[in-house]
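Missing here: one protein chain of the complex. Every other protein chain is in place.
Each chain gets a letter, A, B, C and D, in the order it is written, and its residues are counted from 1.
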Amino acid sequence: MPENLLEVNNLKTYFFTRSGVVKAVDDVSFTMRPGEALGVVGESGSGKSVTALSIIRLVASPPGKIVGGEILFNGENILEKNNDEMTELRGSKISMVFQDPMTSLNPVFTIGYQIAETVKRHRKGISNDQAWQRAVEMLDLVRIPDARRRAKSYPHEFSGGMRQRVMIAIALACNPQLLIADEPTTALDVTIQAQILELMKGLAKEFGTALMLITHDLGVVAGTCEHVIVMYAGHIVESAPVRQIFQTPAHPYTIGLLQSIPRLDEKRGTRLTPIPGQPPDLSREIIGCPYAPRCPRVQPRCRQERPELKPVGRGEQLAACFYPS
Amino acid sequence: MIQFLIKRLIGLVFVVIGVTFITFIMGYFAPGDPIRTMLGEHFSPQLYAQLRHAYGLDLPWYEQYWNFLVHLAHFDFGYSFKTQGRPVWDILKDGVPVSMELALWALVIYLLIGVPVGIISALKANTWVDTLNMGIMLVLYAMPIFVFCVLVQVLIVFIDQETGANWPVANWGEPWHYTWTDIQFKLAPVLVFGLAGAAYFARITRTSMLEVMRQDYIRTARAKGLPERLVIYRHALRNALIPLITVTGVTLGFTITGAFLIENIFNIPGIGTITVSSVLDRDYPVIQATAVLLAIGVVLGNLLADIAYTLVDPRIKLE
Amino acid sequence: GGGTQTTSQQKAPASKQVLVYPEAGVSDIATFDPGLSTDLYSIQAIDMVFTGLVQLDNNLTVQPQLAASWQTSADGLTWTFHLKPNLKFSDGTPLTSADVAYSIDRALQPAEHSTTAPIYLALIKDSDLLQKGKIKTIIGDSIQTPDPNTVVITIKKKAAYFLDALTYSCSYVVEKKLIDKYGKNWTDHLDEGGGAGPFKVQSYQHSKQIVFVPNPYYYGPKPQLQKVIFPFYQKIDTAYQAYRAGQVDIAGVPSSYVDQARKGNDFHLAPQLWINYYTMNYLVKPFDSINMRRAFALAINKDEIVHAVWKDIYIATNHIVPKGMPGYDPNLKGPDGTTSTAGNPTMAKQYLEAGLKDEGLTSVSQLPPITLTYPSGSADADREVAALAQMWQRVLGITVKVHAEDFNKLLDDIVAATNNPHGLQFWGIAWIADYPDPQDWLTLQFDAGVPNNNMNYGQNHSPDAAQQQATQKLMEQADAMPNGPARYQAYNQAEQQLVNDVAWLPMEQVQAPYVVKTYVHGFFYNPQQLIPPDYWSQIYITQH
Amino acid sequence: MPETEGPKERKPVSPLRESLRRLRRDTRAMVSLGVIIFMVLLSLFGPFVYQHLGGIYDSPDNGPIPATVYRTFYHQELSRQDELPSAQYWLGTDDLGRDILARLMQGLLVSISVAVLVEVIDITMGILVGVLAGYFGGWIDQVLARLTDIIFAFPGLLFIILLTGIFGTWADTTLSNVPIVGPNGNARLLLVSAALALVSWPLMARLVRGQTLQIKEQQFIEAARTAGSSNFKIIWRHIIPNLFSIVVVAATLDISNTIIGEASISLLGLGVQQPGSSLGLMISEASNAVDTHPWEVLVPSLTLAILVLAFSFLGDGLRDAFDPRTKD
């Protein structure tokens, strides 16, 4: 039994579009252990969702294509599996909460049906009634009020947050080994968000479910994850245990990110400090460090050479920067 | 719902009156005259006048139309001009079930062949599979049905002559009976009719599946680990059904008036021939009756389609 | 099925005596009521079940049927018929002179809405009063039944063709009991009686088939067939395919199959009393000129058309009274003075010159546009018209526009052409004999004031109008003459005059091509495509 | 090859140009387009070319005649019926000895014109009625839907008889100047086309309505309303483009119906008149000779099938090219 549940090595996923090749994920590697909660943060459009979709092999194709690398799940390369094997994995061993809950639910089926369907698919011999029971149970678990009745509603009758919770319910219904949650709580208020995150942590304890949590809410990362990777323009620019990210961020992008967070204790009227400049267009060849044009500490070397992910500071902290702080 | 049905019922009355009125007016002004036609080449003015009077055709048009409506209210379509002894109702009673039977089976074929072929084409869009599928379907569709029918008949004759089989070249068995003899009669016309029209369903399915297949919820269905078969038939197809329901509803409505050419060539005692020949013969009671029938069929077909819309897509509301 | 058939003359067992005799071209018969029948299909079925006082045999001569004999009064106005003894309807009810009177009276009743009785029975005295509703019945008036076996009919004017007219189905005898019982729907119950013909109806499924079985009470020679089935075929092509597949015993041959079918020994041609013709309106330019009419008539080669379009099935003809009719004139000449049907381009051109002069024109380009209207719906007719147009173009240099018109509209237009200088100019249509008397072909078509004289023969302003009117007089005289050579001679003379005048431009006499399985013994069509009632006894199925 | 210039310097490609480029790369669509163009050119210029390629023919009936005579769609050589292809008659002759190729070219012209005319009206009416009914719903839908039902149920044949009966003569005199269809004695065809179009749109309208019901419930419609778009604009810019694929599919399928429908009507003497020709008419005239002279029915049937295939595949290609979500 391999120690790592998931091992992503040199993953490259490109989109071949009319205006060029978009290198959405370019040489990304990371690992996850069973039960581990991995936070993925980063620039909007930096390839977080595409990385996640690559793992479950649902990148829209065409135009998207995984052009390189390997994804080992329980030691087996997912990229070499055929469709049948993938369908076995999806929903049961690996499940995913998609970023856009509004369009990710089938408008013509009831909520309950869509959850029960997953259960029926992966639990052999379960009856329709039992599957439905499980669906209601899951809805309850994600705090949908009046679950029994609302199970019969259709997605368009649900609020954004409720749909998002339905997506979570679907993903959790079969106690997966790996849960990929792509911004699962953006539409949830903090109390429910807390409960949902609690729920996920509970699963990790009970079933050893590993959680890959993509989010912009660094507070959520702080409270939920053990390890964090930071993505920028298709690359991982920093990877570290959660404390180190917040206490000793190494990559200038990470630092910029942390500085842009509004704080509860600030005075009214202060301005937020975003990172200046624009992210690069991924459809063009990027030479050197992709962050160089926006980096306050940029050196000539940064514009010519791409920095590799290297250990910085103590322990497991890695950063892709020639001049980490 | 009750309100909805009542609305539709009023709509039906409106459509029936509309159709019969237009038909009536058209018949009134159309060249050709039923009595003229009855007399054929034995025309004589006195006899003509006599018969016009006998049939009430010398009344002003509004009185004629009113009389028609009064009878219609009692479901009395009167007597055919052409086949004197028979009430129109009688003619319809015999023909309609046969026509409906033929058309319904054809519809079954449209759905059983057209829809899967359309799905396959959509999944393999723009590959040779798609081109081949669509090619075959479209050629069957574009080939005029009378040519198709005759080809099949010639084939049957050939088989009969060569093998001594006695497969029927034409005719129809007992309506809604399915003994082996009945099936022998019905198989060829149903297949011809079904295959000739399946392209419509195949094409519609293809295009609407193409739209649906790239929606996010299809990705969700895959992420649940559903096998592709279920993803397609359960999640995609259901969303692609709206146009199919539309055409099915319309097709259902039209089952009532029969398919002239195919009934004609395969000698099926449906209503199709009567529908067409009544126009050519200016047999107004029959024309009106078929128009009323078709109106009912169309309204009902569309009503069913509208109800089906809401069943298939909960976002669509009635009214 | 099978390509080859071995047939002997040996009669097959009773169980095999079934004849499948399709009614091809209709989805159902228009009516089973003899009083209403107008079309061949209905009459074919009606003739199985009903009979009249007199009927035609295969040579189209009048034969006694229900009547055993008859006499005419000296003035020719009173006809006395004596019925055969012990006549019975197919349910066993006796048939008497009262039934005959009832049937004829009924056919003439306005409520019956018959379109034929008022024409065929127009000779009967007071029939017009009955039609107009002035009197309630003619029984006891012009139809008398002095005893159960005698019927006396009084007619308006002396007419040789009265007996012929009486052969038409509207004077067939029907059973009052059944009609009283079922009213308008009585023909749906013919299995309970109704007629006295050789067969009775066993079952009648509308739009599907009629099954006949022999009538046990038939007074004539009994049929040998145990069953005759009339399945309806909407298309003759389908019926023909069914014949080829062995599913019916008799079928008409569609024109595209004629060449193929002709080679078989089951192929037959039945000459019909049916002429396809074109005619020109005497009131419309340029056809007010006899020379123009003749030019058009002689410019066409009917032989070529019959060969190319009709596959030599039809017979090219110059005749108005068709071959097979009593009174047919084998010596009739075309407008060129010969019996040839190949046309005469040289004469046609000469007539054209003369015609142009008549019209006061110098070249064909000054001619008014010429449109030939003909009934739509027949590809063969389309072809013929196309071929004709090309011939006129070639020979006369005249462009004739052809226009297919919906049949009903065409009939309307034809009627409207009467006395109408703005009416239809040139049209094509056909005439089929109602009864085999030249009157039906001549007086009924061309006499002054008859409904069919739409080309305005005689009633026009041409220089020879007087001559035309003389011909009309001649026909009227012939009508009243007793049957015999003198009468026919008068008709022949009138016919030649009409042909010279191009009152009609006859094209071809129709023959019906049909195939009959060789194991059907004795079956053939007479010129009316009918089987006389007594002749059924000679048809049977041989071993095969 | 490394590019140094920033993204801003490169000019963005316009979507229309992009779509056209995509269409050009779609071989199936391009072949189809080629076929359609070929057929149109054939019908327009084919006869002139064809008639100048043949020599003098010494006809037993008509004497020596040039190709400009015997290769017309109306000339009959009664001695040359039902022939297979030959040097003189490239596609053989029909049962009256007329040149099949000449008739085919003439027939194509008539059929394509009718089909295009009918489809234009069909699409316009269908979209108009369907979108209005589906989008506005309520009583507008009720009225329009019932109107559609009436047209559905109404005896189109009777209407055509009425139309040609009343306006036929007028059409013969007035419309014969209309190019393409007029001069060949086919003026009534315009009436027939109008009538065919009038009875053909209800199905389109139903399809459009059904689809509109679905589209209008989507959020981007609400967004468009927020953006201040009028109903007209929402329909025009947001709904109709999303109807594109269904309309294209239905319209291309209707083409074959129209061509055959025109034939049936012509057979009744209401449309094309002898010696005129149309694809459908050629097929139906030859249809009872399927067994005896299959060639005569094969040629026009195949042409029709190819035409329908080409229109359909071109339709698919257009749909794909203008759909931003299809692959490259």
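FYI, a residue touches a chain if its C-beta (ideal position, glycine included) is under 8 Å from a C-beta of that chain, and two chains touch if they have at least 3 such contacts.
As a working rule, contacts and distances are computed from a predicted model.
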*Name the absent chain as its UniProt record does, using one of the following: "Sarcosine oxidase subunit gamma", "Peptide ABC transporter substrate-binding protein", "sn-glycerol-3-phosphate transport system permease protein UgpA" or "Acyl-CoA dehydrogenase family protein".*
"Peptide ABC transporter substrate-binding protein"
*In the full complex, which bits of chain D touch the chain not displayed? Write them out.*
7-8, 10, 12-15, 18, 218-220, 222-231, 233, 237-238, 241-242, 323-325
_Residue ranges of chain A at the interface with the undisplayed chain_ = 15, 17, 19, 22, 41-46, 48-49, 60, 99-100, 102-103, 143-146, 149-150, 152-153, 157-162, 164-165, 183, 185-194, 216-223, 242-243, 246, 256-258, 260-264, 266, 268, 271-275, 278, 281
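Keep this in mind: only the chains that are shown with their structure count from here on.
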*Looking at mean CA positions, which chain is nearest the middle of everything shown?*
B
*Look at all chain centres (mean of CA atoms) and spot the one farthest from the centre of chain D.*
A
*Averaging only over C-alpha atoms, locate the centres of chain A and chain B and give their separation in whole Å.*
54
*How big is the gap, in whole Å, between where the Cα atoms of chain B centre and where those of chain C centre?*
38
*chain A residues counted as touching two or more neighbouring chains*: 156
*Please set out, as single numbers or ranges, the residues of chain C touching at least two other chains.*
237, 377, 406, 409
*Please name which positions on chain C make contact with chain D in the complex.*
237, 254-257, 259-260, 304-305, 307-309, 375-377, 379, 382-383, 385-387, 389-390, 394, 401-406, 409
*Under the touch definition given earlier, write down the residues of chain B that touch chain D in their complex.*
7, 11, 14-15, 18-19, 22-23, 26-27, 29-32, 125-126, 131, 134-135, 138-139, 141-147, 150-151, 154, 199-200, 203-204, 206-208, 210-211, 214, 242-243, 245-247, 249-250, 253, 261, 275-276, 279-280, 287, 290-291, 294-295, 297-299, 302, 305, 309, 313, 315-316, 319
*Where on chain B is chain C touching in the complex?*
31-33, 36-47, 50-51, 54-55, 79, 82-86, 90-91, 94-95, 150, 153-154, 156-157, 160-161, 164-171, 263-267, 269, 273-274, 277, 280-282
